[in-house]
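Removed from the display is one protein chain of the complex; every other protein chain stays in position.
The chains carry the letters A and B, assigned in the order they are written, with residues numbered from 1 in each.
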């Protein structure tokens, strides 16, 4: 791949096949903006195979060649994300069946059965031909497998596949009955054939079934993707990726990583309207996601899609204010991206996404967006030495999809909302406010190498998580566990005995009850007299308040109100060579900054930059020799930087004295 | 039955068949808490009949025997509430069809057709076997028929049954056409075969059809239940009950009473979060329901289920604060329950209800809940002489399910909400604030024996209700009728002539119009000059404001605003030897306290205790010789009792001087 950051995005010139002038106009604009990469072929199946078995790659071939002539790299998509009409008409089995068991009609995009042998075959044949034809094209740099995999199908083929998957997982139906507690409600199955996927007109209140179904959907999607990869690999060695989505609940992306050469994802935050318009929260929320995707493989990822202007599908197509495009793009880079790519290069002239922001609009004029992109392109070239470097975080926070499926699928303890993501974001902000880099990881991710591990609301323990957490603490790590952790096993069965499961001695306490506070209701966490962290402020608690009995732990904060007044809201315990902290409730944002500030030195982590005001983030990429520090200011006001911050460092971009709102400073350290 | 209150609840040990130690651990806990009764078999069909026609009662038999050995009584359920998978697989007709005519899949619980001959046959065979096997077991004390009957089925079998039911009800299709006014919208039926149950994809705007369909669903459910009862009665004389639900709109429970030996119901209030967290309203709301179920047979009922901790299915699993468990349980007793039973004895380890509060949780530890249950058990033994006594109320308020079906199913006069239940609760609080007991009755319940009868929003008059109300007043009773009463007949056809139908002369007025006030909009009811009740305050009116012309009545309050200013908001009329009061709107809570306080003496009712502050309730059970008075305080503050309250009385439980928040005083008078 190139030495420059990949800069460009999705391009669908099939729309203007009969307007070759538009392609040329686009190329002129590309050069002006410094575009060096385009993603092609995402929606091209109907052109590549206009009728069954007849392939026509002439236009694609022409465009790839034309891009090559202009020095533009191509990320080549397999077109399985949007199939042609003839395929659905001839083979209805490729159409999904909804959870209420209705066969869908052709339409939209994500509406194909991943199990269907016919679909798999047609995709395989086409992918192999693409591999043969373009797998060695000079300017093709990677395979973009399908597009935003997602959704699920409940057709008979999928039911069978699901049953087989369960058969392998459980071995016997008796074991499944036992693990799922099918005795309750008299739902004993006599054989795997008794099982149907969850349905609003059938079983929709069996949480173990629901959980395994979600796992199966991930399994089947990965299996489908693996077949796609195998096909493109037939004649090509190019690296493969697939574009993933923000906090997507439908798939467990941690299961995808092994099949891919590099990770990529699509980021569409609501700058200006999300989180009540608080840009700091938007930035933190993005950062969590960047860190999650980066941590999947611990190497540079691609920002595969983002919107250069406003999306068309959010409640408000709020324009990106000047500077936001650059700040958002460089945030991805700061967290480990080797690309800044957009959906899309040119606005489609009709159809669902015609008002989705693009670099080039229908007028063909030079727009504000285009000018900002041009500046951004310059900035990316300015910092090109950063490309390929990685992030080495000593702190990690667990964000486990399977656990969330189970936790959020459960009835109780707060059906009006558990606020996992909000809680995670507050913790993440607290960690970031210390000026440290953070990995966001699945619970099966190795813990070694981390000095600080935060475990927020990890409802499900599986694959020996408790044992690994014990070892982490025993070996000198700092472990932070919050409420509603260690509740259920991998089948969503509640653990017997003390809770959090397997950690009661590590934390020096056990949970007795958990209270749901209604929206708008709060409790208070007040400093415990003489607490070991020297905490002095009180903080608001909301959403859930866990009540725990201390055994060996010592309280840091205690509840100030209600019948559990005096019970710990936060506590600390020594365990082995390490320390274990417990947080009993969802506290206000400020707590996490104070809390991590008070323990970070004890963890042995050296901040990238310390003393950061709210909204200023610092992160570091390293190529093993040089460190590249990014500082970004997502607050509404300019920040004056301490002269020590970059003193003696080589400034790559931005000013070391003042960081304007949405400004970025990059230096070498 | 035993001389002690039944204390215990639902127990489903099938879940731990392979863990006999858990059963023994449970028994130890039972003894500690003083548990004397468990309900078994609710969800056991899959174990009792693992395949069609093969019965295996060994585990049930073992558990019943084991309970017997420990001195624990058993309420034995018929397991029809959750059928086994094989039954649905072999006989799809047992699965319900939704109102939009889709056959459901197996799953959940309440999903079986009550009409299906196959389902009825399978249930009959199993129930008969249970009757034979356990109908004379020493410690089995009652049959618990099925579980929370509910829902409806629109399958062809049900359509036929519905048509036959209509045929019997109307005799001829011409009569049905006339009563339903099918002439409107050209919906004349030529025969009963033309009729289909209401459907969102068919007829959903014929209120007479909708009403009769609801009646039919009740009829068919009672019919099904009666077959179940017949089967268990084949070899057993034990009393039968079925567990009913809070204010359940799907069935008219008044039709169930004759088939049952005693009434039981399941109470799951939202202590701490319901009604904005106002415990007084929660308590009043429960009390209405207790009184409703008690009045069905005018004898002691069973609190069959309640939650010892927090439910798992409400928006917030808000913990019961210390004292609430006792107060809520004793409230049932105060209103006539001979039991305090819970769902459930031990938490299931997996499945939908695993986080539903139980006496014993998955940890097996001794919890706060267990300790409170232990105290409650002691209290129940302390007051055991109360068991079997009844409540004799001289006041009644009508809460008629059929009338509500019709009223709430009608389009107009306020589709944004009629607030019947809120209105009822305000009236009930007003009555209770006078310190009197109240029956809550169906409109077909006999009126004799009452001195005060309140008729709030009784939209539908049927079976000669107007004549019975006339007689009640004529014979010296005090009748209170509110707005939107006497509108329609039993087919939901509007009565011709003056309105409220048949009562215009009794009330001395007739309705001319009814105005809907938008949410947040109010009118005022101001004292009529020289009004006979000496009312002096003004009150807020909301929701609906009826405009009436007075004939012989005299105004008590008049509207203060709008074009009907000066029209009566409340009025009084003499009729025969009695008095008839009219209330034209939904007034603020305080009005009903003032109003009933001003008329109660004139009704000739002696309060149980008078001068009660808001939130303190008094009620009385009597065994014909002795009276047992319960005083409970559901306000947030302790109340100092007047020394006269219990002076000279034998105190059974609690202090006669001070009633703490959520405290209970029981004395003999």
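The rule is simple: contacts are C-beta pairs under 8 Å (C-beta built on N, C-alpha and C of every residue); 3 or more make two chains touch, one makes a residue touch a chain.
Owing to the predicted nature of the structure, the values given are computational and were not obtained by experimental measurement.
Undergrad: Which is it among A:53, A:315 or A:530 that touches the chain not included here?
TA: Of these options, the touching residue for the absent chain is A:315.
Undergrad: If I consider the whole complex, including the chain that's not displayed, which of A:4, A:261 or A:353 touches that chain?
TA: Going through A:4, A:261 or A:353 one by one, A:353 is the residue touching the chain not shown.
Undergrad: For the full complex, which residue in B:493, B:550 or B:653 touches the chain that was left out?
TA: Among B:493, B:550 or B:653, only B:493 touches the chain that is not shown.
Undergrad: Based on the whole complex, identify which of B:203, B:227, B:247 or B:505 touches the chain you can't see.
TA: Among B:203, B:227, B:247 or B:505, only B:203 touches the chain that is not shown.
Undergrad: Consider the whole complex, including the chain that is not shown, and state which of B:179, B:532 or B:669 touches that chain.
TA: Answer from the full complex: B:179 touches the omitted chain.
Undergrad: Which subunit A residues would touch the chain omitted from the figure, given the whole complex?
TA: Subunit A touches the chain not shown through residues 12, 14-15, 17-18, 43-47, 50-51, 79, 82-86, 89, 98, 102, 104-109, 273, 277, 309-319, 321-322, 347-356, 362-365, 367-368.
Undergrad: Which subunit B residues touch the hidden chain?
TA: Within subunit B, the residues touching the omitted chain are 100-101, 178-190, 194, 196, 199, 201-208, 410-416, 488, 491-499, 510, 512-518, 521, 562-563.
As a working rule, only the chains that are shown with their structure count from here on.
Undergrad: For the two copies subunit A and subunit B, what rotation in degrees overlays their C-alpha atoms? Round to the nearest 5.
TA: Angle of the fitting rotation, subunit A to subunit B: 120 degrees.
Undergrad: Please compute the C-alpha centroid of subunit A, do the same for subunit B, then give the distance between them in whole Å.
TA: Distance between chain centres: 49 Å.
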